[in-house]
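As you look at this complex, bear in mind that one protein chain is not there, while each of the others sits in place.
Chain lettering (A, B and C) follows the sequence in which the chains are written, and residue indices restart at 1 in each chain.
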Amino acid sequence: MATRKLKMGMVGGGIGAFIGPVHRMAATLDNQAELVAGCFSSDPKKSAAAGKAYMLNPSRVYQNYEEMIARELALPEDERIDFVSIVVPNVVHFPVAMAFLKAGFNVVCDKPMTISLAEAKKLKAQVEKSGKVFVLTHNYTGYPMVKEAKSVVASGKLGKINKIVVEYPQGWLAGLIESKSNTIAMWRMDPKVAGGSNCMGDLATHAHNLVRYITGLEISEMCADITSFIPGAQLEDDGNLLVHYDNGACGILHASQISAGEENPLKILVYGTRGGLEWRQENPNYLWLKDPAGTVTRYSRGNSNLCKAAQNNSRLPWGHPEGFIEAFANVYREAFKAIAAERAGKKIPAIDAPDVNDGVAGLAFIETILASAKSKSKWTKMKS
Amino acid sequence: MATRKLKMGMVGGGIGAFIGPVHRMAATLDNQAELVAGCFSSDPKKSAAAGKAYMLNPSRVYQNYEEMIARELALPEDERIDFVSIVVPNVVHFPVAMAFLKAGFNVVCDKPMTISLAEAKKLKAQVEKSGKVFVLTHNYTGYPMVKEAKSVVASGKLGKINKIVVEYPQGWLAGLIESKSNTIAMWRMDPKVAGGSNCMGDLATHAHNLVRYITGLEISEMCADITSFIPGAQLEDDGNLLVHYDNGACGILHASQISAGEENPLKILVYGTRGGLEWRQENPNYLWLKDPAGTVTRYSRGNSNLCKAAQNNSRLPWGHPEGFIEAFANVYREAFKAIAAERAGKKIPAIDAPDVNDGVAGLAFIETILASAKSKSKWTKMKS
Amino acid sequence: MATRKLKMGMVGGGIGAFIGPVHRMAATLDNQAELVAGCFSSDPKKSAAAGKAYMLNPSRVYQNYEEMIARELALPEDERIDFVSIVVPNVVHFPVAMAFLKAGFNVVCDKPMTISLAEAKKLKAQVEKSGKVFVLTHNYTGYPMVKEAKSVVASGKLGKINKIVVEYPQGWLAGLIESKSNTIAMWRMDPKVAGGSNCMGDLATHAHNLVRYITGLEISEMCADITSFIPGAQLEDDGNLLVHYDNGACGILHASQISAGEENPLKILVYGTRGGLEWRQENPNYLWLKDPAGTVTRYSRGNSNLCKAAQNNSRLPWGHPEGFIEAFANVYREAFKAIAAERAGKKIPAIDAPDVNDGVAGLAFIETILASAKSKSKWTKMKS
Partner (left out) sequence: MATRKLKMGMVGGGIGAFIGPVHRMAATLDNQAELVAGCFSSDPKKSAAAGKAYMLNPSRVYQNYEEMIARELALPEDERIDFVSIVVPNVVHFPVAMAFLKAGFNVVCDKPMTISLAEAKKLKAQVEKSGKVFVLTHNYTGYPMVKEAKSVVASGKLGKINKIVVEYPQGWLAGLIESKSNTIAMWRMDPKVAGGSNCMGDLATHAHNLVRYITGLEISEMCADITSFIPGAQLEDDGNLLVHYDNGACGILHASQISAGEENPLKILVYGTRGGLEWRQENPNYLWLKDPAGTVTRYSRGNSNLCKAAQNNSRLPWGHPEGFIEAFANVYREAFKAIAAERAGKKIPAIDAPDVNDGVAGLAFIETILASAKSKSKWTKMKS
């Protein structure tokens, strides 16, 4: 148990952003951290306005991240931020994270971690060199019932895993396909800001991380088919993969932003020789186990028949739904165990949260998709 | 928009409590308040331990609520708490709330508001006399899709409402029916702590409040059947009501703690001459509208086709589930509008949150149930 | 196994009727019976037209049921019908069934069996006196998963049953509430044709029969609230009951035709000391068992983990949905076991199908509802 609140800094997350507020709510939900400093926009006026809205001391609201690092370092150690949360567009993850790590700060970073595998490996080297904490917010693994799913697979209850289907269809960009507008202003679709991938980097990486977390399996090779349905788009808005896993399992992984009418139904189905499981992000308080004898059993969050990790990552009793923010907060709560240790000069403990290796795996995944998509051969080996 | 965080005090909510942490998470979720003082247990040692765990200044952790009032009043006005959240057992709601109101503090109080209608009316008089803010945390009305339901009914889309079915079955006490243990230690089942009702005060009041919020209808008369299935229990653990509403609608309202295997599936169905609606607490991000022409349409939180209140009470986009804490936080966010105004010496605005009148209605409801349950006549008029 | 097809006669069920075709499809689904004779309408021309459409020999199509009895009796015994299915409006069930029984025919009759308890008792006396087979098509108990539910309760797995909620809301008459038309032509709403009850006789009797079948419990007393929302209607279109069962369980039973937007969602929830169950007619291939430890397990039709009755009443493997007609056919298939025995001069075996006693219980239920609805006392003892 922490004896003081951790001091949080933020880069990105200005007024009107989506993921910035989620990070702030998640980090502070358990009263273990407070936002004390930040650089919230590349526009200094917007950064200042955000700092005011977030009720920060104006002296801790910065014009750019370089200034933030310099001025935080100039503060007495017990006033300075304990960690920074990086919630900028993809293309800036790498330089900001590198700079904070080099300056000796712990880092929580949104995903995808970088825009290239090469960058990802450099960041990994820097994390290892620095001895600082680095947590990547693949938030979906924070859900208690995802932890239960991992525990079920690890228990051997499903037998050997042979097939995995993981889906992440969204529909919010479908409307652009028939739009007369010639400008596609979204940063996610601009390679200069998002990197080499839109849909797969945004969504498929979550699906990939979810499979790895629950099953412990790694993709050995894949066959990718990606498409840009939006006229004039430089990046893909839909992608479908055939995959082979390192244990011989086969599977499907698909993601989309043009599946009109879908909201955020990330779903995973894992089938072993003795049973199957299903988890759905849009109804996340449950896990379904499928028994070949003819039953489907729904387990629900908040009960004592779940594994310790599922129990420890719940805040409410059964039947009182927890959601996206609480799952996100579970990632932060794990991060805080490591950050508190690091700040106290203790050995950093192993935690149940995605780290720089997951980030490297994610970029290897994206680059393999892009390579496979261009290849005329059926199978492309997973990069590493 | 607030320009400073409101200072929150708490009475009750020690380590291990259920609803205390919910109030703290809900109140601070949006960075508009911070816990600064409290009396967390009737046991001073436990109160102090809780204050430490919550990282409070020990000088603001009190041994009892009278001391808390006296010492907070002794602080300069800009340091003193702006409001107190009362999360003690039912029987103590009244004296604590009265004391804080009389001392000039704004109050957020858990439900049921008091243990008698007489107390409830006295509290109402005090609220009116004091000019302070009083909010009652009937949290289920904080869900965005409940607000959408209210808007749908108000729009007339369903026609005149003729039938309402509202259910709140739980099963967590079913195990006690066959338990060999002679002690029933739970405070909810002890009339000295819970008041004259267990199941109906705890659950049916939520169902009642939900109907009133969504439809604006009031029960005119009822027929109640309550039972204590648990051997030796002094208070009921199950109750079923036939109800008549003031517009001529009929309905059913039932609640239970011995419906084995149920978790927290509060559900409401409202039927008008032109359509019906359904909302379920365990899957709260959706509202179903039923059209006699043969369709059921699911509306989902986070979309722009919802009413303003539903939109304004969301924090996340579609498909990213919000839950119980977020709905609870919506009650607090409304309360803060009123409290901030009161503290600034401005006129207290009308807010979308349950108040002392809802508390009076709740106690009238409970007392009518208890009277009807004893009566041999079919119909008992609603008390007022 | 039958060695010849049984010969079926029908009274009622002309072209355009709802339940007549269901009886014909259900009776012939398993190739154990064939329609050979009938009187399909009180209008001889319509009866003849129906007989032609059903491809009957015109000599076996009759102008009224008295003629049908006389002329069938005049046929050689091996040509004559083995049983008659009665699918006329409620008010005519009694005279037709009595006449066929008195003439020595086996009878399958739609529900409610008669329009008064007195008639029901007379019919029961006649059945007993005649030694013929009488089956009442409370078809919902024909569903395999209803049989599984019965088996689960009987096994004691749920412990002692304490609460039962059974619902049967429909919405198809809601539109009449605001209709400008002054005529309500439907026979169901005409006391001269439907008897003393509309909604409760049509729907609540199914709910009542379902409870009795699954739990074996009988209502000891009830409190009924029935309403005619349709202007000018002589019979009720909505009804809500508080009920007490003979083992001390309590419950709710409600039915409606003005729950706008509902189709046919008959549903039952049974709660014991150790678990609960749920079955829904609109998704009938499943049964849900609720364990207080925190799981809900879905059992599905067609699997070998079900009771013999559930298995024997399935025609298809798991996952290939069976529906209303198949459940109805299960009632007929049981009836045929008894009818074949009777025709062969053997002892009539006990069968798993509703009989004249269920019909008497249904009429006692309806008359108790009507008495309770008029009473100012809370509880009305069940008639018998």
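Everything that follows uses one rule, which is that a residue touches a chain if its C-beta (ideal position, glycine included) is under 8 Å from a C-beta of that chain, and two chains touch if they have at least 3 such contacts.
In this text, all values refer to a predicted model and were calculated from it rather than measured experimentally.
K.L.:
Where does the absent chain touch, in terms of which shown chains it meets?
P.N.:
When the entire complex is considered, the left-out chain reaches A, B, C.
K.L.:
Out of B:T3, B:N57, B:S155 or B:N305, which is the one that touches the chain we can't see?
P.N.:
B:N305
K.L.:
For the chain not shown, which residue from C:L29, C:V193, C:C307 or C:I348 touches it across the whole complex?
P.N.:
In the full complex, the listed residue that touches the missing chain is C:L29.
K.L.:
Out of C:Y54, C:F134 or C:Y245, which residue would touch the omitted chain in the full complex?
P.N.:
C:Y54
K.L.:
Residue-wise, where is chain C in contact with the chain that is not depicted?
P.N.:
1-5, 18, 21-22, 24-25, 28-31, 35, 53-55, 170, 262-265, 281-285, 300, 302, 315-326
K.L.:
Counting contacts across the full complex, list the positions on chain B that touch the omitted chain.
P.N.:
Chain B touches the chain not shown through residues 293-300, 302-306, 318.
K.L.:
Even though one chain is hidden, which residues of chain A still touch it in the full complex?
P.N.:
Chain A touches the chain not shown through residues 158-160, 162-163, 165, 167, 169, 171-172, 174-175, 177-178, 223, 225, 227, 229, 238, 240, 242, 244, 250-252, 254, 256, 258-263, 269, 271-276, 289-292, 294, 296, 375-379.
FYI, only the chains that are shown with their structure count from here on.
K.L.:
What is the chain whose Cα centroid lies farthest from the Cα centroid of chain B?
P.N.:
C
K.L.:
In whole angstrom, what separates the CA-based centres of chain B and chain C?
P.N.:
Centre separation, chain B to chain C: 44 Å.
K.L.:
What's the distance between the Cα centroids of chain A and chain C, rounded to whole Å?
P.N.:
It comes to 56 Å between the two C-alpha centres.
K.L.:
Any chance you could list the residues of chain C touching two or more other chains?
P.N.:
Chain C, residues with two or more chain partners: 294, 296.
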